[in-house]
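Of the protein chains in this complex, all but one are displayed in their positions.
Let's turn to chain A:
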Amino acid sequence: MSRFDIVSPEGLRVDGRRPPELRRLSCRTGVFAQADGSAYIEQGNTKCLVAVYGPREPSKRLLTEKGPTINVEYNVASFSSGERKTKMRKDRRLMEIASVIKQTFEPIICYGQNVASRSEIDVNIQILQLDGGALHAAINATTLAMIDAGVPMRDFVCACSAGWYKDTALLDLNHLEESADVPTLTVGLLPKSGKVTLLSLESRLHLDKFQSVLELASQGCERMRDELDSTIRKATQELAKTAL
């Protein structure tokens, strides 16, 4: 018996949620005046800030025909988690997450008519507080910031995580659950077409359970889209009031 139950006999998780519940979500766009687009998101106690610069003239001359270059810089603040960490110059882990995010967004940017394929988009992601689900919070915030910057995209990218414990699928895991040997699947979804652009699982999960975990995570993504969409809509309506 561990110190605490991931799911209590009453069917509640450590933070008092039911298994298929998302954490409290709040987000806004246009946080920075200097960046072309920016967003701030809070999913439970995970807080993330993203600034997008571009599409702009590339700093280096790169020959790419496959659309604009996306440079992602992913940072976790040293004060973000329980233990204070001294930052390493080149953290492999952070660079890997950055490249995952880059690959998630590359195929969905529409270039050509609206965006010059030679241009460059810089994305700066800062995790301010870490309580599990940093990757999906970062992806959701990047989606908002990209849209705020006016980068043409085929669809929203919505991300959400889900895990499996005993007989139940859990949605949107927090830090305690992630660190307690619950296999965590992070899904990045294009909700309109139902396409999956990201699927990341770092521990083992039985194949029989995979379907239900994926389904729950996808439902979480759908729900996330509604929230992101209404945030964007509200911000745009606000701008439209005076600008037209």
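In this text, contacts are C-beta pairs under 8 Å (C-beta built on N, C-alpha and C of every residue); 3 or more make two chains touch, one makes a residue touch a chain; residues count from 1.
The definition used in the following text is that contacts and distances are computed from a predicted model.
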Protein name as given in UniProt for the chain not displayed, "Exosome complex component RRP4", "Postreplication repair E3 ubiquitin-protein ligase RAD18", "Cytoplasmic tRNA 2-thiolation protein 1" or "3' exoribonuclease family protein": "Exosome complex component RRP4"
Which residue of A:Pro55, A:Gly132 or A:Gly163 touches the chain not shown here: A:Pro55
Full-complex contact with the absent chain, from A:Ala149, A:Ala169, A:Val187 or A:Met224: A:Ala149
Interface with the undisplayed chain - residues on chain A: 30, 36-37, 54-57, 110, 112-119, 147-156, 190-192, 229, 232-233, 236-237, 239-240, 242-244
